[in-house]
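Every protein chain of the complex appears in place save one, which is left out.
Moving on, here comes subunit A:
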Amino acid sequence: MARRPRRRDAGGMAETAVRVRGLRKRYGDVDAVNGVDLDVRQGEVFALLGPNGAGKSTAVEILEGHRRRTAGEVSVLGADPARAGRDWRARIGIVPQTSAENPQLTVREMVRHFASYYPRPRDPDEVIEAVGLAEQAGRRVGRLSGGQRRRVDVALGIIGDPELLFLDEPTTGFDPDARRRFWELIQGLAHDGTTILLTTHYLDEAEALADRVGVIAAGRMLAVDTPARLGGRATATARVSWRDPDGPRHIDTASPTQVVAELSAKFGGEVPELAVTRPSLEDVYLEMIGAVR
(Lines give C-alpha, C1' and ligand atoms only; values in the text may rest on other atoms or scores of the structure.)
Protein backbone atom coordinates (compact mmCIF):
# COMPACT_ATOMS: atom_id res chain seq x y z
CA MET A 1 0.00 0.00 0.00
CA ALA A 2 1.97 3.01 -1.25
CA ARG A 3 0.99 6.25 0.41
CA ARG A 4 2.58 9.31 1.81
CA PRO A 5 4.15 8.87 5.21
CA ARG A 6 2.00 10.08 8.06
CA ARG A 7 3.26 12.99 10.07
CA ARG A 8 3.14 11.67 13.57
CA ASP A 9 3.51 14.99 15.30
CA ALA A 10 2.92 17.81 12.88
CA GLY A 11 3.88 21.28 14.07
CA GLY A 12 4.27 20.36 17.71
CA MET A 13 0.67 19.19 18.03
CA ALA A 14 -0.34 17.17 21.05
CA GLU A 15 0.71 13.52 21.05
CA THR A 16 -2.80 12.70 22.15
CA ALA A 17 -5.28 12.14 19.34
CA VAL A 18 -8.30 11.89 21.62
CA ARG A 19 -8.60 13.34 25.10
CA VAL A 20 -11.84 12.99 27.08
CA ARG A 21 -12.49 14.06 30.67
CA GLY A 22 -15.72 13.54 32.60
CA LEU A 23 -17.82 12.90 29.50
CA ARG A 24 -21.50 12.71 30.29
CA LYS A 25 -24.54 12.21 28.05
CA ARG A 26 -27.97 12.33 29.58
CA TYR A 27 -31.19 11.21 27.86
CA GLY A 28 -34.19 12.12 29.99
CA ASP A 29 -33.13 10.99 33.46
CA VAL A 30 -30.75 8.27 32.27
CA ASP A 31 -27.00 8.82 31.93
CA ALA A 32 -26.07 6.85 28.80
CA VAL A 33 -22.47 7.98 29.33
CA ASN A 34 -21.63 8.74 32.93
CA GLY A 35 -18.28 10.38 33.56
CA VAL A 36 -15.93 8.73 31.07
CA ASP A 37 -12.23 9.61 30.81
CA LEU A 38 -10.26 8.46 27.79
CA ASP A 39 -6.89 9.11 26.18
CA VAL A 40 -5.92 7.71 22.80
CA ARG A 41 -2.35 8.38 21.71
CA GLN A 42 -1.45 9.18 18.13
CA GLY A 43 -0.77 6.06 16.11
CA GLU A 44 -2.48 3.86 18.67
CA VAL A 45 -5.23 1.30 18.07
CA PHE A 46 -7.69 1.61 20.94
CA ALA A 47 -10.66 -0.73 21.34
CA LEU A 48 -13.75 0.12 23.36
CA LEU A 49 -15.33 -3.08 24.64
CA GLY A 50 -18.75 -3.32 26.14
CA PRO A 51 -22.15 -4.99 25.95
CA ASN A 52 -24.96 -3.59 23.80
CA GLY A 53 -26.37 -0.42 25.33
CA ALA A 54 -23.22 0.17 27.39
CA GLY A 55 -22.81 3.65 25.94
CA LYS A 56 -19.83 2.96 23.71
CA SER A 57 -21.50 4.00 20.46
CA THR A 58 -22.95 7.10 22.12
CA ALA A 59 -19.49 8.03 23.39
CA VAL A 60 -17.89 7.46 20.00
CA GLU A 61 -20.58 9.44 18.19
CA ILE A 62 -19.88 12.38 20.50
CA LEU A 63 -16.21 12.14 19.51
CA GLU A 64 -17.22 12.04 15.84
CA GLY A 65 -19.28 15.21 16.22
CA HIS A 66 -22.53 13.34 15.58
CA ARG A 67 -24.02 13.84 19.03
CA ARG A 68 -23.85 16.62 21.57
CA ARG A 69 -22.55 15.95 25.04
CA THR A 70 -24.29 16.96 28.23
CA ALA A 71 -21.06 17.65 30.12
CA GLY A 72 -17.33 17.03 30.06
CA GLU A 73 -14.26 18.02 28.05
CA VAL A 74 -13.62 16.47 24.64
CA SER A 75 -10.67 17.13 22.37
CA VAL A 76 -10.27 15.18 19.12
CA LEU A 77 -7.20 16.06 17.02
CA GLY A 78 -6.96 19.22 19.10
CA ALA A 79 -10.52 20.42 18.40
CA ASP A 80 -13.91 20.21 20.09
CA PRO A 81 -16.02 17.93 17.83
CA ALA A 82 -19.20 19.86 18.73
CA ARG A 83 -17.74 23.00 17.14
CA ALA A 84 -15.26 21.64 14.60
CA GLY A 85 -15.72 22.43 10.93
CA ARG A 86 -14.87 21.05 7.51
CA ASP A 87 -11.09 21.17 7.98
CA TRP A 88 -11.41 18.95 11.04
CA ARG A 89 -13.78 16.53 9.28
CA ALA A 90 -11.23 16.18 6.48
CA ARG A 91 -8.76 14.76 9.03
CA ILE A 92 -11.03 12.07 10.48
CA GLY A 93 -12.63 9.01 8.90
CA ILE A 94 -15.81 7.35 10.12
CA VAL A 95 -17.01 3.82 9.52
CA PRO A 96 -20.49 3.89 11.04
CA GLN A 97 -22.35 0.96 12.54
CA THR A 98 -24.78 0.61 9.65
CA SER A 99 -23.68 -0.03 6.09
CA ALA A 100 -23.82 2.41 3.21
CA GLU A 101 -26.93 2.46 1.07
CA ASN A 102 -26.97 3.80 -2.51
CA PRO A 103 -27.25 0.26 -3.93
CA GLN A 104 -27.55 1.65 -7.47
CA LEU A 105 -24.00 3.00 -7.57
CA THR A 106 -20.92 0.93 -8.32
CA VAL A 107 -18.13 0.63 -5.79
CA ARG A 108 -15.85 2.78 -7.94
CA GLU A 109 -18.48 5.51 -8.49
CA MET A 110 -19.15 5.73 -4.78
CA VAL A 111 -15.50 5.80 -3.68
CA ARG A 112 -14.58 8.34 -6.39
CA HIS A 113 -17.48 10.57 -5.43
CA PHE A 114 -16.56 10.54 -1.75
CA ALA A 115 -12.94 11.29 -2.70
CA SER A 116 -14.15 14.60 -4.17
CA TYR A 117 -15.28 15.76 -0.70
CA TYR A 118 -11.73 15.70 0.68
CA PRO A 119 -8.91 18.17 0.11
CA ARG A 120 -6.17 15.51 -0.10
CA PRO A 121 -7.86 12.18 -0.86
CA ARG A 122 -6.08 8.93 -1.48
CA ASP A 123 -6.26 7.42 -4.94
CA PRO A 124 -9.72 5.76 -5.25
CA ASP A 125 -8.48 2.73 -7.18
CA GLU A 126 -5.68 2.22 -4.67
CA VAL A 127 -8.17 2.36 -1.79
CA ILE A 128 -10.51 -0.10 -3.52
CA GLU A 129 -7.53 -2.40 -3.99
CA ALA A 130 -6.52 -1.95 -0.34
CA VAL A 131 -9.92 -3.05 0.97
CA GLY A 132 -9.84 -6.05 -1.35
CA LEU A 133 -12.62 -5.01 -3.72
CA ALA A 134 -10.58 -4.61 -6.91
CA GLU A 135 -12.56 -7.35 -8.62
CA GLN A 136 -15.89 -5.85 -7.51
CA ALA A 137 -15.01 -2.22 -8.38
CA GLY A 138 -17.45 -2.11 -11.28
CA ARG A 139 -20.23 -3.92 -9.42
CA ARG A 140 -23.19 -2.13 -7.89
CA VAL A 141 -23.10 -1.88 -4.10
CA GLY A 142 -26.55 -3.49 -3.89
CA ARG A 143 -25.15 -6.70 -5.39
CA LEU A 144 -22.33 -7.13 -2.89
CA SER A 145 -22.32 -9.51 0.07
CA GLY A 146 -22.60 -8.11 3.60
CA GLY A 147 -18.86 -8.42 4.19
CA GLN A 148 -18.05 -6.73 0.88
CA ARG A 149 -20.41 -3.86 1.72
CA ARG A 150 -18.58 -3.39 4.99
CA ARG A 151 -15.38 -3.09 2.98
CA VAL A 152 -17.03 -0.31 0.97
CA ASP A 153 -17.74 1.41 4.30
CA VAL A 154 -14.08 1.14 5.21
CA ALA A 155 -13.06 2.44 1.77
CA LEU A 156 -15.32 5.49 2.29
CA GLY A 157 -13.87 5.91 5.80
CA ILE A 158 -10.24 5.98 4.64
CA ILE A 159 -10.59 7.69 1.23
CA GLY A 160 -9.81 11.07 2.80
CA ASP A 161 -6.51 9.70 4.20
CA PRO A 162 -7.61 10.33 7.81
CA GLU A 163 -5.24 10.81 10.74
CA LEU A 164 -7.88 9.25 12.99
CA LEU A 165 -10.27 6.49 11.96
CA PHE A 166 -13.42 5.55 13.90
CA LEU A 167 -14.63 2.00 13.41
CA ASP A 168 -18.00 1.25 15.02
CA GLU A 169 -18.51 -2.52 15.33
CA PRO A 170 -16.88 -3.09 11.96
CA THR A 171 -17.10 -6.88 11.72
CA THR A 172 -20.58 -7.65 13.08
CA GLY A 173 -22.05 -10.36 10.87
CA PHE A 174 -18.75 -11.42 9.27
CA ASP A 175 -17.77 -15.02 8.75
CA PRO A 176 -14.46 -16.01 10.42
CA ASP A 177 -12.46 -15.81 7.20
CA ALA A 178 -13.78 -12.37 6.28
CA ARG A 179 -13.09 -11.18 9.83
CA ARG A 180 -9.48 -12.38 9.62
CA ARG A 181 -8.92 -10.55 6.32
CA PHE A 182 -10.57 -7.44 7.73
CA TRP A 183 -8.18 -7.49 10.67
CA GLU A 184 -5.23 -7.59 8.27
CA LEU A 185 -6.61 -4.51 6.55
CA ILE A 186 -6.91 -2.64 9.84
CA GLN A 187 -3.46 -3.78 10.97
CA GLY A 188 -2.08 -2.40 7.70
CA LEU A 189 -3.67 1.00 8.36
CA ALA A 190 -2.36 1.01 11.92
CA HIS A 191 1.10 0.09 10.64
CA ASP A 192 1.01 3.16 8.37
CA GLY A 193 0.40 5.36 11.40
CA THR A 194 -3.39 5.87 11.36
CA THR A 195 -4.81 6.27 14.84
CA ILE A 196 -7.78 3.93 15.20
CA LEU A 197 -10.60 4.01 17.72
CA LEU A 198 -12.62 0.83 17.44
CA THR A 199 -15.74 -0.37 19.21
CA THR A 200 -16.49 -4.05 19.29
CA HIS A 201 -18.05 -6.73 21.39
CA TYR A 202 -15.75 -9.41 20.06
CA LEU A 203 -12.96 -10.05 22.54
CA ASP A 204 -10.77 -11.85 20.04
CA GLU A 205 -11.02 -8.79 17.78
CA ALA A 206 -9.86 -6.49 20.55
CA GLU A 207 -7.06 -8.88 21.43
CA ALA A 208 -5.92 -9.16 17.80
CA LEU A 209 -6.03 -5.47 16.90
CA ALA A 210 -5.79 -3.22 19.91
CA ASP A 211 -2.75 -1.79 21.66
CA ARG A 212 -5.05 -0.98 24.55
CA VAL A 213 -8.65 -1.76 25.42
CA GLY A 214 -11.18 0.08 27.55
CA VAL A 215 -14.14 -1.75 29.03
CA ILE A 216 -17.29 0.34 29.22
CA ALA A 217 -20.54 -0.75 30.85
CA ALA A 218 -23.57 1.15 32.09
CA GLY A 219 -21.98 4.35 30.82
CA ARG A 220 -18.80 4.02 32.91
CA MET A 221 -15.24 3.14 31.95
CA LEU A 222 -14.44 0.15 34.16
CA ALA A 223 -10.84 -0.43 33.14
CA VAL A 224 -8.25 0.60 30.56
CA ASP A 225 -5.20 -1.54 29.87
CA THR A 226 -3.42 -3.67 27.29
CA PRO A 227 -5.35 -6.81 26.37
CA ALA A 228 -2.74 -8.94 28.16
CA ARG A 229 -2.93 -7.01 31.41
CA LEU A 230 -6.61 -6.08 31.53
CA GLY A 231 -8.19 -6.66 34.91
CA GLY A 232 -4.87 -7.85 36.34
CA ARG A 233 -5.04 -10.81 33.99
CA ALA A 234 -1.25 -11.35 33.84
CA THR A 235 -0.90 -11.39 37.60
CA ALA A 236 -4.30 -12.82 38.48
CA THR A 237 -4.60 -15.64 40.93
CA ALA A 238 -4.80 -19.08 39.40
CA ARG A 239 -7.51 -21.53 40.25
CA VAL A 240 -6.49 -25.05 41.31
CA SER A 241 -9.39 -27.48 41.15
CA TRP A 242 -9.62 -31.17 41.92
CA ARG A 243 -12.01 -33.75 43.34
CA ASP A 244 -11.85 -35.21 46.83
CA PRO A 245 -14.24 -37.75 48.45
CA ASP A 246 -16.68 -34.91 49.35
CA GLY A 247 -16.95 -33.72 45.75
CA PRO A 248 -15.32 -31.00 43.56
CA ARG A 249 -13.06 -28.51 45.33
CA HIS A 250 -11.07 -25.45 44.28
CA ILE A 251 -8.61 -22.91 45.70
CA ASP A 252 -7.80 -19.52 44.18
CA THR A 253 -4.14 -18.88 44.81
CA ALA A 254 -1.16 -16.79 43.79
CA SER A 255 1.13 -19.82 44.23
CA PRO A 256 -0.53 -22.73 42.40
CA THR A 257 2.66 -24.79 42.20
CA GLN A 258 2.86 -24.98 45.98
CA VAL A 259 -0.82 -25.91 46.24
CA VAL A 260 -0.34 -28.69 43.71
CA ALA A 261 2.69 -30.00 45.64
CA GLU A 262 0.68 -30.03 48.88
CA LEU A 263 -2.23 -31.78 47.19
CA SER A 264 0.13 -34.31 45.66
CA ALA A 265 1.55 -35.07 49.12
CA LYS A 266 -1.92 -35.27 50.62
CA PHE A 267 -3.23 -37.69 47.99
CA GLY A 268 0.08 -39.55 47.88
CA GLY A 269 0.30 -39.46 44.08
CA GLU A 270 -2.27 -38.53 41.40
CA VAL A 271 -4.78 -35.86 42.37
CA PRO A 272 -8.22 -36.69 40.90
CA GLU A 273 -9.37 -34.27 38.14
CA LEU A 274 -6.53 -31.82 38.86
CA ALA A 275 -6.59 -28.60 36.79
CA VAL A 276 -4.81 -25.23 37.05
CA THR A 277 -6.50 -22.37 35.14
CA ARG A 278 -5.99 -18.63 34.70
CA PRO A 279 -8.73 -16.20 33.55
CA SER A 280 -9.08 -15.57 29.80
CA LEU A 281 -9.80 -12.06 28.48
CA GLU A 282 -13.40 -13.21 28.24
CA ASP A 283 -13.47 -14.27 31.92
CA VAL A 284 -12.04 -10.93 33.01
CA TYR A 285 -14.45 -9.03 30.80
CA LEU A 286 -17.54 -10.97 31.88
CA GLU A 287 -16.60 -10.55 35.52
CA MET A 288 -16.20 -6.79 35.05
CA ILE A 289 -19.47 -6.20 33.27
CA GLY A 290 -21.24 -8.72 35.53
CA ALA A 291 -20.34 -6.58 38.54
CA VAL A 292 -22.24 -3.55 37.21
CA ARG A 293 -25.38 -5.41 36.18
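Structural remarks
Here is the rule we go by: contacts are C-beta pairs under 8 Å (C-beta built on N, C-alpha and C of every residue); 3 or more make two chains touch, one makes a residue touch a chain; residues count from 1.
Here, contacts and distances are computed from a predicted model.
Not every chain of the complex appears here, and the one that does not is recorded in UniProt as "Transport permease protein", selected from "Transport permease protein", "Tryptophan synthase alpha chain", "Tripartite tricarboxylate transporter TctB family protein" or "ATP-binding cassette domain-containing protein". When the whole complex is considered, the residue among A:N52, A:T98 or A:T235 that touches the unshown chain is A:T98. Remark: the omitted chain is touched by one listed residue; of A:H66, A:H201 or A:R229 this is A:H66. Per the touch definition above, the residue from A:L156, A:A178, A:V240 or A:V259 contacting the chain not shown is A:L156. Listed by residue number, the positions of subunit A touching the unshown chain are 61, 64-68, 86-87, 89-90, 92, 94, 96, 98, 100-102, 104-105, 109, 113-114, 116-119, 140, 156, 160.
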